[in-house]
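For this view, one protein chain was removed and the others were kept in their places.
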Amino acid sequence: MEFYRSHVLVCGGTGCTSSGANKIVKVFEEELLKHGLNKEVQVVKTGCFGLCALGPIIIVYPEGSFYSLVQLEDVPEIVEEHLLKGRIVKRLLYAETIAEDNTIRSLNEVDFYKKQLRIVLRNCGVIDPENIDEYIALDGYKALGKVLTEMTREEVIDEIKRSGLRGRGGGGFPTGLKWQFTYNSQGDQKYVACNADEGDPGAFMDRSVLEGDPHALIEAMAIGGYAVGANKGFVYVRAEYPIAVKRLEIAIDQAREYGLLGENIFETGFDFDIEIRLGAGAFVCGEETALITSIEGNRGEPRPRPPFPAVKGLFGKPTVLNNVETYASIPQIILNGADWFASIGTEKSKGTKVFAVGGKINNTGLVEVPMGTTLREVIYEIGGGIPDGKKFKAAQTGGPSGGCIPNELIDTPIDFDSLTAIGSMMGSGGLIVMDEDNCMVDIAKFFLEFTVEESCGKCPPCRIGTKRMLEILDRITEGKGEAKDIQKLESLAETIKSAALCGLGQTAPNPVLSTLRYFRHEYEAHVNEKRCPAGTCKSLLQIVIDEVGCRGCTLCTKHCPVNAISGERKQMHIIDQEKCIKCGVCIDKCPFKAIVKR
Amino acid sequence: MKSLADLQAIREKTINQVNLRKDQEGYRIVVGMATCGIAAGARPVMMALVEEVQKRNLKDVAITQTGCIGVCRLEPIVEIYEPGGNKVTYVKMTPEKAVKVVIDHVANGTVVVEYTIGYHEEHNK
Partner (left out) sequence: MSQCCASELNQEAKDKIYEIIAAHKDKPGLLIPILHEVQEFYGYLPFEVQKLIAEELNIPLADIYGVVTFYSRFSLTPVGKYKVGVCMGTACYVKGSDKVLEEFKKQLGLEVGETSEDGMFSLEATRCIGACGLAPVITVNEDVYGKLFAEDVKDIVEKYK
């Protein structure tokens, strides 16, 4: 391999690709060629750096200069100034990396990264995911070599059990036990499957691993195959993730070429290969039995458990099924030992968790923290707080199966059991932050709309029950709620929770239950006072012009899309409530802040 | 690939490359590459450094550039930061001198005194 004195790492995650990372790579290569630097500077497209809000992101090594929000026009300057003349382009550096004395700080000292511990994401943003050699350089496939040549199958399972690793897909079931059950099952054929059908809105950690470090998944699945006695693996991945699918395909091909997949791996007689199956847009397929039915080529409807997949899974054979993030921890556990992994995190939740932090927060992106880190640390220290000086209202975890955590509980440590205890759940790791402008009834309705649409229809509690709940929420947000509605919601929710067939249905009422628990006053305001405290629900909203503030500048009249505002120049203006569609344009346009929601 | 040894071979071949992408612990070689440095011939010096480091498969060595160091008359200038934080400045460098510095200083820890700024200033008064 060529030696390059300098490396330009360009984030090639979906976020940065969307903001033009591919073109940036191209221009970099052209500019380097122009200055004759192409033999000494290497441009590498990596996985996600995590700080998606500042994309496109570029890091130049060995200096470790972190350039953010890079535009195409900036590239020639970086090449000429930094790479040719050795002068770091300070105006493009991520502001946090410039210390008060104007020196440049290492990335590890920046708030966003300081509190993070990267185990699952350790290679994301460091290696070129399309180059297997770089993965191998950072101890890739060493764990597979170790289990195949030094460990018995029982020892591997025991190591995973002792590490305390629990499933990162939402349920939190101990991974080692799952492997043990599959190992125990009798069968001529067994399978290893990976759930990469990351359907929770707002969660994209699995995508980032697939895009940034696909070999970690391949290696872990092979280890799982050896442990449980399977020689075939399936990765079920969303068709909505084209970059992830492509990188995984490349990685599988490279692994086959190197003999790390296929027959007689490391000459130990162990055979293993992996096939990719694309999802087709059905949220319920994230549920394990539904995913299995879908790989089999059917409508992805769940089936009752038991029998569990460990006994009767894919094509009726014993199958071990884990999600991407769970697998990505496995090689590290094998290499560093169960005790190392178990030393991270809390008593019952070991290791780290990756969160996709989004919504009303400054540093949107991907963060990996030890279990037990508090929500406050994630939101304020890593996430940089709430933009525009607004007040934090709630954080939503667990997607459509989870709940909202209010400000009073912001010091809750994030682990499986603490989150369940306060009525939310870990889920796959979406963490959406909401501020004072978000109406909690509306958020509950948003999630219920999602479940109603995604309910597969097999069992009535979910199919009919969630629909009835949604109808009640519709009424409430339209100002037609009745006093009994809140009770009805609660009773429906409890019934669905206990009677639905699968995890999707059983957890569907959680967003409603948790918002009722912590934001009951908002429901009551909608029902009793016909008022939306956050000013979100349009039917309950009036936009009015304040008599004192209005100077009669007529700006609002000009911008109103429905001509609902009238008034003479220099006279007080009035909004016709019959015509007003509550779009809020006038509020933004009024220079005197005289138009308000009421 | 057949064996663990094959895997190890790939790892060693690639590790230097990837190691560059973390905070450096070993030697850091800094070349002055402002307009004056380039005019004085800093680029061939840089290339010689890169080639020699690669040839000798030296671990944990970063080659980087900086702007004008301020003594343009002594360009090309190469500064070597040792792992302990000690800095040695070499002046009036050539590709040949650069090779010697890599071999003697970076690989074997012996400063090439006659190329250093102190020696130069002492003998050119």
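Note that the chains are named A and B in the order they appear, and that numbering of residues resets to 1 at the start of each chain.
Note that contacts are C-beta pairs under 8 Å (C-beta built on N, C-alpha and C of every residue); 3 or more make two chains touch, one makes a residue touch a chain.
Everything numeric in this text was worked out from a predicted model, so none of it was measured.
Engineer: Could you tell me which displayed chains border the chain that was left out of the figure?
Structural biologist: Touch partners of the hidden chain, whole complex considered, are A.
Engineer: With the full complex in mind, choose from A:Asp74, A:Glu159, A:Glu198 or A:Asp213 the residue touching the hidden chain.
Structural biologist: Within the whole complex, the residue contacting the unshown chain is A:Glu198.
Engineer: Could you tell me which of A:Asn323, A:Thr373 or A:Gln396 touches the chain that is not displayed?
Structural biologist: Looking across A:Asn323, A:Thr373 or A:Gln396, the contact with the absent chain belongs to A:Gln396.
Engineer: Kindly state which of the options A:Ser18, A:Ser106 or A:Asn184 is in contact with the chain not pictured.
Structural biologist: Of all options in A:Ser18, A:Ser106 or A:Asn184, contact with the hidden chain holds for A:Ser18.
Engineer: Tell me which residue among A:Leu37, A:Ala53, A:Leu107 or A:Ile472 touches the hidden chain in the full complex.
Structural biologist: Touches the omitted chain: A:Ala53.
Engineer: Identify the residue among A:Gly164, A:Gly233 or A:Gly365 that touches the chain left out of the display.
Structural biologist: Considering the complete complex, A:Gly365 is the one touching the chain left out.
Engineer: Sort through A:Ile265, A:Ala282, A:Ile334 or A:Cys580 and give me the one touching the missing partner chain.
Structural biologist: Counting the whole complex, the residue in contact with the absent chain is A:Ala282.
Engineer: What residues on chain A make contact with the chain left out of this view?
Structural biologist: Contacting residues on chain A, toward the hidden partner: 14-15, 17-19, 51-53, 55, 198-204, 207, 239-242, 277-283, 294-300, 315, 356, 358-360, 364-365, 396, 399, 430, 432, 434, 438, 443, 446-447, 456, 583.
By our rule, only the chains that are shown with their structure count from here on.
Engineer: Centroid of chain A to centroid of chain B, CA atoms only: how many Å?
Structural biologist: That gives a centre separation of 42 Å.
Engineer: Can you check the complex and tell me which residues of chain A touch chain B?
Structural biologist: By the definition above, chain A touches chain B via 1-7, 9, 40, 42, 59, 61-64, 83-87, 106, 108, 126-127, 133-134, 136-139, 141-142, 145, 149, 258-260, 266-267.
Engineer: Please name which positions on chain B make contact with chain A in the complex.
Structural biologist: Touch list, chain B to chain A: 1-4, 7, 10-11, 13-24, 28, 30-35, 38, 46-47, 49-51, 53-54, 62-67.
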